[in-house]
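Take a look at the following structure, please.
As you look at this complex, bear in mind that one protein chain is not there, while each of the others sits in place.
So, chain A:
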Amino acid sequence: MADIKIPPGTAADAPGPTALRPGRHSPPVGLRRQRARATAGSGRMAALLVSPTLLVLSIVVLYPTVMALKESLYGTKGLDPKTGFIRTTEPFVGLRNYGDIFGTGGDRFWNAFWNTTFFTVVTVGLETLIGVAMALIMHKAFRGRALVRAGILVPWAVPTAISALLWRWIFNSNGIANALVGHQILWTTEGFHAKVAVIIAEVWKTAPFIGLLVLAGLQVIPKEVYEAARIDGASALGQFWHITLPLVKPALLVAVLFRCLDALRMFDLPYILVGAQKNSVETLSMLAQNEASNVRFGPASAYAVLLFLYVLLIALAFVRVLGTDLAGDGGAAGKGAGRNRRVRVPALRRAEVTA
């Protein structure tokens, strides 16, 4: 079954690394069988099969990215003081938009940068803890399990904009949050409490996502492993620490990676819940949106490009650092090949679950 699903990816990948890395002479045992099948003919076939995908990708991904890069080199259309009309052409300014971001707009940029990073680290951290707990609960066999699973997934099903509105009511000056806290906190004003409000709403909404992916990971762990552990007298905590966590790690890492990338692009939740241009919760996406809404597409693109680079950097670092660290067979399998395999497997598993 796996063979039916994988071919385009495997066939494209398999000759790739060997061609690109001529230095590696002895591929690991596990991969030799795969590579042996990849002859020149099947390589051409693979290229043919993948080309439509590449075409679509270059249209929907590469072209907009290149256009954004190009746009970011152009400035704002100026106002002609004589006629009172805006000039029709955008001046080419080179890298000045980037210079402005770090120069005159530096405070605002770094504030948004740290907000974005802070939100990502804190929300993804909390979501992981809560998500794993949710998955363990959903995985347990008990009466009404279906109901609990559905209940846990509800927040993930609510659109972000709607959940932001929902939480705005909760955090209203006379809302439920203040009734529970017992004194009036003005959540949607500037300040650390605004950050807290965003974090609570974000974690509420997305912890179920991690729960869902971890649940998928839990379901493929064979029961025999636990039986063996029980016979050996391992405690519940020991089982969790030494069996569940290592085995569920691939799925968990994919979930965390996805959440990190999402959190870095966070926009609608702080925008609707707390408001536009609130320094305490302004994120990088909000800066780009703000520039674009004032018809300054050049600077907006520059912000978008910087955000893109930041996200790309985090994604790469994630795959490199955590990807290598995760599998026990990392040393034996050779780093490059091991990386490829590890990322793909959980992704497939996830596809099966969502399907």
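By definition in this document, contacts are C-beta pairs under 8 Å (C-beta built on N, C-alpha and C of every residue); 3 or more make two chains touch, one makes a residue touch a chain; residues count from 1.
The rule we apply is simple: contacts and distances are computed from a predicted model.
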{"item": "From \"NADH-quinone oxidoreductase subunit N\", \"RNA polymerase sigma factor\", \"ABC transporter substrate-binding protein\" or \"ResB protein required for cytochrome C biosynthesis\", the hidden chain's UniProt protein name", "value": "\"ABC transporter substrate-binding protein\""}
{"item": "Which of A:Ala47, A:Ala150 or A:Ala276 contacts the chain that the document leaves out", "value": "A:Ala276"}
{"item": "From A:Thr39, A:Thr53, A:Gln184 or A:Ser235, residue that would touch the chain that is not displayed", "value": "A:Gln184"}
{"item": "Residue in contact with the excluded chain [from A:Leu57, A:Ile86, A:Val220 or A:Ala236]", "value": "A:Ile86"}
{"item": "Of A:Thr39, A:Ser173 or A:Ser235, the residue in touch with the unshown chain", "value": "A:Ser173"}
{"item": "Hidden partner chain, residues of chain A it touches", "value": "76, 78-79, 84-86, 172-174, 184, 186-190, 275-278, 290, 293-295"}
